[in-house]
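Every protein chain of the complex appears in place save one, which is left out.
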Amino acid sequence: MSTTSEHAAQAAAVAQPVRVQTPFRRFLSDFFESRLAIGAIAVFGGILFIAIFAPWISPQNPYDLMVVDVMDSRLSPGEKSLTGMTFVLGSDGAGRDMLSAIFYGLRTSLGVGVMSGIIALCIGMTVGLTAAYFGGRTDSVIMRVVDLQLSFPAILIALILLSILGKGVDKIIIALVIAQWAYYARTVRASALVERRKEYIEAATCLALSHRRIVFRHLLPNVLPPLIVVGTLQTAHAISLEATLSFLGVGLPQTEPSLGLLISNGFEYMLSGKYWISFFPGIALLVTIVSINLVGDQLRDVLNPRLDR
Amino acid sequence: MSADQVPGPMLETRSVTKHFVKHLDLAAKIVRRLGADIQEEIVQAVDDVSLRVSKGEVVGLVGESGCGKSTLGRMVAGILEPTRGDILFRGDSILGAANTQDREAALKVQMIFQDPFASLNPRMRVADIIGEAPLIHGIITRAEFDDYVDEVLDRCGLDASFKRRYPHQFSGGQRQRIGIARALAVKPEFIVCDESVAALDVSIQAQILNLFMELREGLDLTYLFISHDLGVVEHLSDRVVIMYLGRVVESTTTDALFEEPNHPYTQALLREVPRLESRHSEFLPIKGEIPSPLDPPSGCHFHPRCPHAMPRCSAGAPALKEIQPGWMSACHLND
Partner (left out) sequence: MSEGSARSDRETAETPAAAASHVTGNTLIVEDLQTSFFTKAGVVKAVNGVSFGVSKGEVLGLVGESGSGKSVTGFSILGLVDPPGEVVGGSIRFRGRELVGLDDIAMREIRGSRIAMIFQDPMMTLNPVLRIDTQMIEAIQAHSRGSRNAAYARAREVLMKVGIASPDERLRAYPHQFSGGMRQRVAIAIALLNEPDLIIADEPTTALDVTIQAQILYEAQKLCRETGTALIWITHDLTVVAGLADRICVMYAGRDVEQGDVDEVLDHPLHPYTYGLIGSVPSRNRRGRPLHQIPGMTPSLLNLPPGCAFRARCDRASDECLREPPVVEHGENRRARCFHPYPEGSL
């Protein structure tokens, strides 16, 4: 019976220690209870590090035409180039070092995914909060737009937009934002509707605070937890969406390939046994997405509404 | 015009009615057009209630689930707007607060809520919970913030060091005190207490009730005390108003009500309230469930459960009549 633990928790909660425990500190201690989460965060941290510092840590700049030599192409992992550099993960069809290409690819993939995620979150959050707070017709209209948007597959929307907008990093970010914002809006609205009914929001109304203040200072911070979970999982989704688009040849130009594009480029070589050109970027993509998902899972468990601890 | 010069009650509700309507969505509207018998669901939460609270009084508002007391309380506090009727504070209507001046007036009426766990923003520090509104409305300046919050906390029996903490670090009784401090911080004159002690243990309840009485004296406050607990209401109130299914059924001084209740519902309520002195009681409950506000009985709402029901009772609702000076009751038996 969970209620017996409730009673115990209630009893233990009376007379708390004096130390000020911010909700954030509480969250951190809960989060790091799981070893899997710690592992996932460590891996993701590593990936983030690589992505940010790629130009400085990769053995070679694969997009510097001076360094790349087509004579080095399709070398298997461990072989050396004509200049004596070891291709740890092999080289691709143009003679680029796979490891370096993956580092740069991670940079692009992560950058696009996170960037579009943040922008979509901001837009979706504002829309969702507005719908939940004002209710009535505002809510109906906004939610119909959201429903309409969500009834199209994200990839279809992205493809259509990109065919209109053309190639480029900014274009693909725009496409991803438009494909994603509705999902955030819906999540925020659901959470905000619950919070809105709570008495502390009524108290804020009673205290004659302005609507804007109530929404952003009172409602928003309490709606954030599920939003963070969704944001994390959606980022992983955005990265994989972008990879798919790149694989299909839409979106990013050859000069700034992401992991998806790398996989796509190497695809033709799969059957001839030169697996490493697609395989390693694929692994990198997999590891990135899995680590983000694991972090998101732990976040969701920790931030789940439960009893006051 | 000072408070003493304004004639009449401090707070008055005039024929206030509140309906909650569940509107039909597009699909239902279409189906209705095609001939299906779908009605909009209307909950008549509050039905033509006229109350008066004089300065310095404590009026207890009592009733069971579905009687509309919480809804009425929220309308008085400015959280909900009535469907019909008017609410006047010091003679001026508080409805439709549009400009700053109206909002200032709104601050004079504050509310203290029932659930100590849901009534405080879990992500704000106590200092901000209490000090936000006074700062925004210019009651205090940034420089005065800390001292002011300390003062209010002290008045509510809380230590100043609690300022930096978050609500989850406090017990139910302490949170309720923080809620009271928040209300007091904007210097109100009228407080609506919505079941403010219902969620507390008896010994903590006693502390909070004593605090209410102290504040009433010290700050010259007027209360509308909403509760289902007749013992608490008897202890605190000067006058009592009994509600049943959205309507006022009886209203008089506390002594008179508890001595000899007039309305059959009040009589049943008082008979059934367990008291510390009555041991090995013979419980004699009135039959029947409390009807749903979605589908109230015709005429007098209480007639299905009333031991004295007559045919007249289901035909028409009895009017709230003055049976003695200051004593109102809505029952056909009084005619």
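Remarks
Lettered A and B in written order, each chain numbered from 1.
Here is the rule we use: a contact is a pair of C-beta atoms (placed from the backbone, for glycine too) under 8 Å apart; a residue touches a chain by one contact, two chains touch by 3 or more.
Small disclaimer: the values here were computed from a predicted structure and weren't measured.
Which of B:Ile139, B:Ile290 or B:Ala309 touches the hidden chain is settled by the complete complex: it is B:Ile290. Contact with the omitted chain, checked across B:Ala36, B:Ala143 or B:Leu276, is made by B:Leu276. Touching the chain that is not shown, out of B:Gly8, B:Gly91 or B:Gly231: B:Gly231 (per the contact rule at the top).
Across the entire complex, the residue among B:Asn210, B:Ser298 or B:Asn334 in touch with the chain not shown is B:Asn210. On the side of chain B, the interface with the absent chain consists of residues 64-65, 171-173, 201-207, 209-210, 213-214, 228-232, 234-236, 254, 268-269, 272-281, 283-286, 289-290, using the contact rule stated above.
Following the convention adopted for this analysis, only the chains that are shown with their structure count from here on.
The centroid of the Cα atoms in chain A and the matching centroid in chain B are 47 Å apart. If you check the complex, the residues on chain B that touch chain A are 74, 77-79, 97, 103-104, 106-107, 110-111, 113-115, 117-124, 132-133, 136-137, 161, 164-166, 168-171, 179, 182, 186. Per the touch definition, chain A reaches chain B in the complex via residues 13-16, 18, 20-23, 198-200, 202-209, 213, 217-218, 221-222, 308-309.
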